[in-house]
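My structure is below; once you've seen it, I'll send some questions.
All protein chains but one are shown in place.
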Amino acid sequence: MISRGHALTATLALASSLTACGDAGTPGRAALENLPAFCQEVLPRVDAFLADFSTPSGERYGGTAVVGSIGEMPNGMNAFVSSTVTNNQHQTFVNLMPLVRVDENLQPQPWLAESWEFNEDGTEVTFHLRDDVYWHDGTPTSAYDVEFTYRRAIDPQTAFPNASFWNYYDQGPDGVQVLDSLTVRLRMEPHSEPLDPWRSTAIMPRHLLEDVPPSELARHPYGSRCPVGNGPFVFESHRTDESWSFVRNPAFPEALGGPPYLERYVYRIIPEQTTLLTELLTENIDFYVAPGPDQVPQIEADQQVDLHVFPYPGYDMVIWNTRRPQLSDARVRQAIAIGTNRQEIVDAIRSGFGEIANSGVPPFHWAYAPALADSLQYDPDRARELLDQAGWTDRDDDGIRENADGDPLEIAIKYNLGNQQREDIAQIMQAQLEPLGIRARPQVVEWATLLDQINTPDVRDFDAVVIGWRVEFRLDDHEMLHSSSADDPFGWPGIQDPDLDTLLDRLQLVTDREEATPLWREYQYRLLETQPVMYLYFIDRLAGVNRRLRGVELDIRGEWASIQDWWIPAEER
Amino acid sequence: MPPGVRPTDRPVLAVLVPGLPQLLRGRIASGGFALLLWIFFVVVVVVRWDRVSGAIAAGFDHQVALATLILGMALVWGWSLRDALRTEPEPRVGRSQWTLATRAFRKNRVAVLGLMAVTLFYLTALLTPFLAPFDPTQQGSLVAERMLPPSGEHLMGTDQFARDVLSRVLYGARVSLSIGFVAAGIAITIGTLLGAISGFVGGKVDDMIMRFVDMVISFPRLVLLITIIALFEPSIFLIITVLGLTQWPQSTRIVRGEVLSLREREFVQAGKALGYSAPRMILRHVIPNTLAPVIVAATLGIGDTIVLEAGLSFLGLGIQPPTPSWGTMVADGRADLLGGWWMSTFPGLAIVFVVLSFNLAGDGLRDALDPRLRSG
Partner (left out) sequence: MTRFLLRRILGAIPLVLGIATIVFFVLNLAPGDPVSFFTSPAVTPEVLEQMRRNLGLDQPVHVRYWRWMTSMLQGDFGVSFARNQPVREIIADILPNTLILSVAAMFLAFVGGVVVGVLQAIRQNRFVDSALSVIALFFYSMPSFWLALMLILIFSLGARNLWGWPIWFPASGMTSVDYPFMSPGAQLRDRVMHLVLPSFSLALVLAAGIARYTRGSMLEVIRQDYIRTARAKGLSERRVVLKHALRNALIPVITLFGLSLPFLFSGAVLIETVFAWPGMGRLVYGAITQRDYPVVMAGAFMFGVIVILGNLLADILYSFVDPRIRYD
């Protein structure tokens, strides 16, 4: 028999779990005893180090800013696994530091590295690190950390997703050399964007992770449980699927802007857009990451919040499988490109927040050719002509064109399950292409399955697929458009064009922008003619920001690039 | 019979306006409903004469609608006439269980209303090709006609593709109602068969089936659904089948319970003595006697399935576009609840009313069929 006493204990236990809170150094921390041994050892050191600093004084200092976003940051601050844009920004702008940053014009700027120089022929780069950057546990950040990060990143055992960023670097034993504790030299082959990997990947702490076998780095508790960074914000706590919180790093070097104004910064995970909007409008969050374009009127109507619009390094496109008979002719692909009213698509699904794309070179990039903006205007009559010329005419009066063999011009447009925007694109294209005599059939496939279907070289089970693409600041379409990549996973279109090949090869080697610009223009014109993919639009990213949060500057680098300058007036904290 | 209406008037009246004679006789529910249906049919024929007259050439959907229309009118008309011609009051002798149940059901006004609403919903769904003002998948001008609020032209507004929401709700009724119907049908068939076998055969078989039922019941249904649908392509057939295949255990339990009590009854014992085979006993004699609770379970199951499909749509796993289903419409429109409430509210209300009707009817049936719950 169970006595009634047990039930009572259970109730009490529940009540106490309702109010349980951490009693570690920082009140926001989870109780230490629930954390892995590594964290139990490291976090007290962090608290001890931070305790020596006084709170900076000044009217802007203080307050908590809350950012609400739709997704969790899996793997957190572990730069060796990072794959989402949000994670990456938190690593490079919030909790950790890369060697270099870029400004809003994408010019490299000193960050962890105070300066750097290349040798004559561009085969060696030497970084000089700042001497006043400390890991949050008090250990100085040194050139050995850079060496450690590089060696681990390129180690196949680590399975770092972005390891190929360093492909043109020397990966042998002499590839990296620590000259002194603040100077490190790396060897490479000359390249047009040699610094880019050092912008996108944050430096990791050697003294904490050196003894971890590379194949176990990914699952080390460092990432999600107790990251110890060196950036402007110190990790405070992470509640799975709920929130991340960070506190000001009082030791952040003055020369890099000093300790941030905000005392605390919280990233909340709210997976539903209407809820996010409600939280923004009821002032429970200060910053709504990427609201839907349809929510813009509500954000604009509210007196207390501002809408920010800024460029995003990404675009949506439709990939053609040029191996398919109905899509092998460039004229058919051109006809679809001008027979699709892309402006209407942008207006309908992005409420106009996007810019028509005619190539993968985004408008914010120096290689962008503005003259191209008006190409491929919507012209259904010209599209019909092109289709006629290519031999596709309606031979049996069913409204759909056929070729000489009587095969109908049918294209299945695949998109991934649960992606509303891509689903919408496929549906609108279906409606727009119907009058041209093209039967486009939207087809939904679950994401993991879709990847299997389009990436497996001997399968390529698709006619067309709607896909979003994120560009690196270092542009390179080699994997997708070079004929030698046609049988690699990302050789989706399978296009064989010698002109494109030549241009792609040359572009990666030309280091001088003056010299490269005309080549880039030529490349973009060639894309217009060959149409291996139909570029739809570059995305304009949106953000809803409460007016009490000041100093928010948003640009191509992302939401968190200016977080050090965010501040909240004292009366609104 | 109220004074003033002579028996001879009624057939004539019934021929002209079915339902009216019954209404005049004070039978508000049946008479009123018949009259309502009649008016509904006549209005459809008059207003949509162009579509009705061209239905035979216009494809399967229209043919079905035409058949429904003709059959529906004939039924209402025939019932009214026969009912009016009957001079004697309803026979009071031989109160079988079914008559008792019918009488009990009629007393429950809400349940009767529910049943009528269900009938109306199905009729509307079948007649949709005649009713819908626009093509549900036809996109209008994405610039000028997108997300228009309800107006005279678009009674329920337009959606993000400038499609008419009313037409989509009407066409969605067909998808949602058939999902519910077919899935519940699959579940009931499997459940009844397994339950009957389990209860009738007993022993090891019973044990095994019931262990299996326990397993399926203790596993969260939605997780099972998500797992299967997310892993494979969400076609309408997959969704219906999976919904049906995860719903049967409840009816298995119900039927097994009934069968256990039937097994010892005289007619079953007699059948056994006569040497009837087990399959014959189960199909011919056991199952028909367990129908009452099964009907109730089916009615409630249809409603649950429709709501569940909406839940799946929320996760992006429901019926895929451009096929309109209510669940998908509510789920797709939810991000615009503040900017375009009409896009998700109307299909949402449709779900609420249909499911509510099914549940009211089902509850009424249960009360009526279970002698222990009948009032008075």
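Which chain is which? They are A and B, in the order written, and residues in each are numbered from 1.
Definition applied: contacts are C-beta pairs under 8 Å (C-beta built on N, C-alpha and C of every residue); 3 or more make two chains touch, one makes a residue touch a chain.
For clarity, every value in this text was computed on a predicted model and none was experimentally measured.
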item	value
Neighbouring displayed chains - absent chain, whole complex	A, B
Selected residue (touches chain absent from view) among A:A79, A:L281, A:I319 or A:I425	A:L281
Chain not shown: contacting residue from A:D452, A:E553 or A:E572	A:D452
Hidden-chain contact residue, picked from the options B:L81, B:A230 or B:L365	B:A230
Listed residues B:A310, B:M343 or B:L365, member touching the removed chain	B:A310
Contacts of chain A with the absent chain, listed as residue ranges	1-2, 14, 17-19, 21-22, 27-28, 34, 36, 64, 66, 72, 74-75, 78, 81, 83, 156-157, 159-165, 215-216, 218-219, 221, 223-225, 239-243, 245, 264, 266, 268-272, 274-275, 278-279, 281-282, 284, 302, 418, 446-449, 451-452, 455, 479-480, 489-490
Chain not shown, touching residues in chain B	107-110, 211, 214-215, 217-223, 226-228, 230-232, 303, 307, 310-311, 314-315, 327, 330-331, 334, 337-338, 344, 348, 351-356, 359-360, 363, 366, 370, 372-373, 375
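Just so we're on the same page, only the chains that are shown with their structure count from here on.
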item	value
Chain A-chain B separation of Cα centroids, rounded to whole Å	48
Contact footprint of chain B on chain A as seen in their complex	273-274, 277, 292, 294-295, 297-298, 344-345, 347-349, 417-420, 423-424, 427-428, 430-431, 442, 444-446, 449
Touch list for chain B against partner chain A, complex	138-139, 142-143, 146-147, 160-161, 230-234, 315-317, 320-322, 332, 334-340
